[in-house]
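Submitted below is the structure of interest, expressed as structure tokens.
All protein chains of the complex are present and in place, except for one that has been dropped.
Note that the chains are named A, B and C in the order they appear, and that numbering of residues resets to 1 at the start of each chain.
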Amino acid sequence: MQNFKAILDDICETAKNAKEKGTVASYIPELAAVDKNNFGIHLRTLDGLDYGAGNFETPFSIQSISKVLALSKAMALIGESVWKRVDVEPSGHPFNQLALLEIENGIPRNPLINSGAIVIADILLSHLKNPKEDFLNYVRELANDTNINYNTAVANSEKNTGFKNYAAANLLKSFNNLENPVDAVLDFYFHQCSIEMSCSQVSKAFFFLSNKGGDLKKIAQLTESQAKRINAIMLTCGFYDEAGEFAFEVGLPGKSGVGGGIVALLPDHYIITTWSPGLNKKGNSLLGMLALEQFTTKTKLSIF
Amino acid sequence: MQNFKAILDDICETAKNAKEKGTVASYIPELAAVDKNNFGIHLRTLDGLDYGAGNFETPFSIQSISKVLALSKAMALIGESVWKRVDVEPSGHPFNQLALLEIENGIPRNPLINSGAIVIADILLSHLKNPKEDFLNYVRELANDTNINYNTAVANSEKNTGFKNYAAANLLKSFNNLENPVDAVLDFYFHQCSIEMSCSQVSKAFFFLSNKGGDLKKIAQLTESQAKRINAIMLTCGFYDEAGEFAFEVGLPGKSGVGGGIVALLPDHYIITTWSPGLNKKGNSLLGMLALEQFTTKTKLSIF
Amino acid sequence: MQNFKAILDDICETAKNAKEKGTVASYIPELAAVDKNNFGIHLRTLDGLDYGAGNFETPFSIQSISKVLALSKAMALIGESVWKRVDVEPSGHPFNQLALLEIENGIPRNPLINSGAIVIADILLSHLKNPKEDFLNYVRELANDTNINYNTAVANSEKNTGFKNYAAANLLKSFNNLENPVDAVLDFYFHQCSIEMSCSQVSKAFFFLSNKGGDLKKIAQLTESQAKRINAIMLTCGFYDEAGEFAFEVGLPGKSGVGGGIVALLPDHYIITTWSPGLNKKGNSLLGMLALEQFTTKTKLSIF
Partner (left out) sequence: MQNFKAILDDICETAKNAKEKGTVASYIPELAAVDKNNFGIHLRTLDGLDYGAGNFETPFSIQSISKVLALSKAMALIGESVWKRVDVEPSGHPFNQLALLEIENGIPRNPLINSGAIVIADILLSHLKNPKEDFLNYVRELANDTNINYNTAVANSEKNTGFKNYAAANLLKSFNNLENPVDAVLDFYFHQCSIEMSCSQVSKAFFFLSNKGGDLKKIAQLTESQAKRINAIMLTCGFYDEAGEFAFEVGLPGKSGVGGGIVALLPDHYIITTWSPGLNKKGNSLLGMLALEQFTTKTKLSIF
């Protein structure tokens, strides 16, 4: 067995000393205020290791990382019916997100781009009794931690500035691909994205996806096939238009968020989560990407 | 002088007897309920003729025809500054309206497509003291007729189904090309489109555009250059992706609306308005287009 | 009657003294070598005036102006069948010419964009016995001047650099919208564009379009309806993505070429041709556009 602890400590020190730390998202004040000197990394293996370095216990805004958990819940609720309303193919360039949606008649390319995640939010809204409460409980259950919450200030800021999301949701609605009112769907969606978790909490919550669907308490949250589906989607679609680059540089299914978090996993082996608020030009955490590259280069534990 | 009355009567009779009448717009109940046997035609010449045939005094929903009057008012208010926020070129195919807006950074192609008209509505909202009241008064003044009103039921129906307009408005907002809140802009826009006028009222209201900017009472509503600008835009952009066809078949600047109205004009000569609720596949009034073709063929009074 | 001669002389002097003269096309050496101090303007009226100023008798490369004459010949040969293979609507932005062609299944938007003009060239190639010879004779006949020729050096340079045209032609071929081999079509097309004419020759050649189809010798080259169709297309599509601007600023059907020529006409009244090799950012002659604006502003003889 490799000395994972030393590797994580080493990566953390390199990151803490990095001169170039990227640019913190500034479109809402809550994200803009985060100190970009934060860096956390956490590893959980299926055989029991649970180790972190740096700010791995500091909660951060998980943002788009939540899309994976929302998708999991939707698949648990309605199974393969999800794919009637959203596709599983990589999307094109970010400049033409709405264009693609228009041309493809309101069926988003995949559930990890915003329009696809909004459709998933609509599904949850239709099938959960108390949507916000139930979804939060789902995340808490996955992470086996009741100390996880929405950040209402973040959700409200998104509401005031998320015009592209409103545009996408209305376009989906015009194609009859939303069952609920636009405002209700986006209220849920913005809350979902506002969840705050630490690296170690994210690693725990994603445990089931590396473990054939079974969570930390051995409860089957998804079937093995469903977990595999989500991993495949994370690999091909998890990093916007840097998906191909990430597949090569890191070689793991994963998902990033604009809050600077990244989670990645090797099926049957481990989950790794990093957090560093500074983003690169493609909108993924600059130091997080580098950290994951270093980790898979040093451990040689990737899918390729 | 030609026998315009006989020509109009003849066209009206042909239209009344037409077997194919097109398809009435059905996306809101108020439009769906209109009887497609209605047909009206009205001509007003600058030298004093004022003659109509058929249902030329029945009010109908002017819809997109209102975009021309809104543009006129915006130009009267802020002049050439309008062109900082909207371009004057024909747009491409309807399938990629939002795509174009995305690629062109939120500057609509022209003020007669929906996104452009929403920007114009935003300008009016910013510069009119009591926007809805003032705009209605402007239209009444142009037509010299106080018996013109909004149809609130129509405006409300649009609000409940106009998701593509909400998508466009939010996209404009994301590019900082709306000053006012999306809901306020669209509330104004949907009211503007809901105005009801008869063919004869429309002919009167558009008088100033064929008369170098001067209205029926000889008040200069626009400069001659501004009136020319609007006529040029109507010619190149007034009929969606049938603009080129209309330019050839009819050869006049004009504007159609989904309520089945069409207004067209020959500068320095006349204004002609038709109304027939059935639309062709491109969304323009089927019999209205044919009527205008007949009129310019018979009178040889077009710009080409 | 206005003093046209004084107006033309005045415009010419202004142009000759202009400081900003635009940028001469440089993609082939033959065009790059042209002196941008050239400026010619020529007017021909239907009632007999024939007057030029500046370099109005110097031959220049007519380039895209030839598309209008090729279209005329195609309509004379096969009439309305032309419209089965090319549409009559304005095109979108230049950046997506091939994109439009792909989406619209190989039917070019109109006969004045390159892909449309290539289809027209294919029609001529199929229907003329000796295509290059016959087309040249057609242009000579229209202009009533046998001293008009192809510039073979220009045609050959286009062949060596016209990769976008080869791309468009092959795409058309893949959609079965070319009957002849790509190389043969483009050889004809590049020759067609290489024709050299002076302003006065162009004015004569376009006479029939302002005269209901009848040329200088009163021969009916087209029907009145066909001439009107071409004028309508020139108005909506003659100036790339500056068509809307030209319609307003000048208010005449017209066509520009990358060699710096522009021809415009007022049906039943006159034809005017300018030549100034420096282009503006949209690829139209900078001083030519200004000259035509001045002319219609001063004479008030435009269609709006």
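Quick note on the criterion: a residue touches a chain if its C-beta (ideal position, glycine included) is under 8 Å from a C-beta of that chain, and two chains touch if they have at least 3 such contacts.
Just so it is clear, the structure is predicted and the values come from calculations on it, not from any experiment.
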| item | value |
| --- | --- |
| Visible contact partners (per top-of-document touch definition) of the missing chain | A, C |
| From A:I7, A:I233, A:V258 or A:L292, residue that would touch the chain that is not displayed | A:I233 |
| Residues of chain C (touch criterion as defined above) contacting the omitted chain | 95-99, 102-103, 163-164, 166-168, 170-171, 173-174, 182 |
| Chain A, residues in touch with the chain not shown (by the definition above) | 87-93, 95, 100, 103-104, 110, 228-229, 231-233, 235-237, 241-245, 247-248, 251, 253, 267, 302-304 |
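Here, only the chains that are shown with their structure count from here on.
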| item | value |
| --- | --- |
| Topology of the chain contact graph, where touching chains are joined (line, ring, star, complete, other) | line |
| Relative to chain B, chain with the most remote C-alpha centre | A |
| For chain A placed onto chain C, the superposition rotation in degrees, Cα atoms, nearest 5 | 180 |
| Residue-number overlap at the chain A/chain B interface, same or different (half cut) | same |
| Inter-chain centre distance, chain B versus chain C - centres from mean C-alpha coordinates, in Å | 32 |
| Separation of mean Cα positions, chain C and chain A [Å, integer] | 56 |
| Distance between the centres, which are taken as Cα means, of chain B and chain A, whole angstrom | 47 |
| Shared interface positions of chain A, touching two or more other chains | none |
